[in-house]
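Take this structure, written in structure tokens, and hold onto it; I'll ask about it next.
The other protein chains are all here in position, but one chain of the complex has been omitted.
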Amino acid sequence: MTSAGPLDLRRYACPITWVKTRIALERLAVGQVLEVWLPAGEPAESVPRSAAEDGHRVVAVEPLGRAGAAGDAYRVLVEKGTPAAALA
Amino acid sequence: MADLSKKSALVIGAGGLGGPALLVLAAGGVGRLVVVDDDAVESSNLNRQPLFGEVDLGRRKAVVAAERLAALHPSLEVEAFDRRFDAAGAEALAGPVDLIVDGSDNFATKFLASDAALKLRKPLVHGGVLRTTAQLLTVMPGQTGCLRCLFEAPPPPGQVPSCAEAGIVGALAGFAGALMGAEALRLLAGERGAYAGRLYIHEARSARSRLVLVRRRVGCPACAGTLPLGGEAVAAAVAAPAREVTSSRPGGPA
Partner (left out) sequence: MTPELTEDRIARWARQLLVPGFGAAGQERLMAARLRVVGADAVAGAALVYLVQAGVGTLWIDDPDVVAPADLEGWLYPPGSVGQPRAQAAIEGLAPLSRFVSVAPYPMGGVPTATLICASSTAQAVASAEVARRAGVPHVVMEAEGDGGTFVSVPVGAPCFSCGRVLAGTGRPPSPGAAALAALAAQELLQLIADATQKDGRRVELLRGIGSSRLTVRLPGCQCAPKPPREVAQADDDEAGDTVG
């Protein structure tokens, strides 16, 4: 289950989208899941990649909004990984 | 200190690397500096760019850099160009100076600077910072390897850089940029460069450093003089895997 209301970052761009996601993940306990909404394009691609590089588990990346609607935004679910991996 | 009042240098970029390099060059008594930067001062720059403060937000970096240097060193001659360092302008900008310091933050410019240095026979001081690692290299045309000998080619365009690579602490950029300035002072004084033909890498958390030899690569088109400036579009579209001597990408955002 997600541990907090979704983090709505749809009006931000790289790298702030990753900065804010990373800060939110830092505040969670290992195993908790963060839901973040990202604009399509660079943020939706690079945030999941950066999260995985930092040692977290990307649970889902899916379009936000009606199924079949044009991809303006994405919902990304990230499960916090172990701190040691995140410090690498 | 040697008398460098008749010497000149081109510094590409006035930000995280170019800023400290300019400050060291000016303090070292270089007579003339040429600054090239096509950007405006933004809030996220202020964690690491020593020439700029909050009052400068929104202003053109090249202009503010020239003002700041002149205020600290009234007898310094500074020429500021609010433009990109590109193939069309490279010769006009680099031709009249003794040495090039590359503080740029993207691969296309770094490779162009290296190509221009070779073509115009000017020493080039190259540097970069990626998270907690700084690296420096000096290219002496005709003597040492160039950036293409080290990396073969920039990464293919369109490859989205990882956001995590944007991480940088100002102090480490200052370390790299100040070293670039000090290296430039050495070269202008006629001394051998510390990074001529060898890549210096320093990782700040472990405080470990190493030096890696950079030999001239047989078949390097830039060294052979067969690569026109801005040759990316002309040269092979496929980038060979970089013949890297480190496991991290060259330089990074300044």
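Here the chain labels run A and B in written order, and each chain numbers its own residues starting at 1.
Assume a contact is a pair of C-beta atoms (placed from the backbone, for glycine too) under 8 Å apart; a residue touches a chain by one contact, two chains touch by 3 or more.
What you see is a predicted model; the values in this text were computed from it and never measured.
One chain of the complex is left out; on chain A, the residues touching it are 15-16, 18-20, 22-23, 26-27, 87-88.
Contact between chain B and the unshown chain involves residues 1, 20, 23-24, 27-28, 43-44, 46-50, 53-55, 71-74, 131-132, 136, 163-164, 166-172, 174-175, 177-179, 181-183, 185-186, 194-195, 200, 202, 204-205, 207-209, 211, 253.
In this section, only the chains that are shown with their structure count from here on.
Averaging C-alpha coordinates per chain places the centre of chain A 34 Å away from that of chain B.
Residue ranges of chain B in contact with chain A, taken from their complex: 160-164, 166. Listed in rising order, the residues of chain A touching chain B in the complex are 14-15, 17-19, 42, 45-47, 49-50, 53-54.
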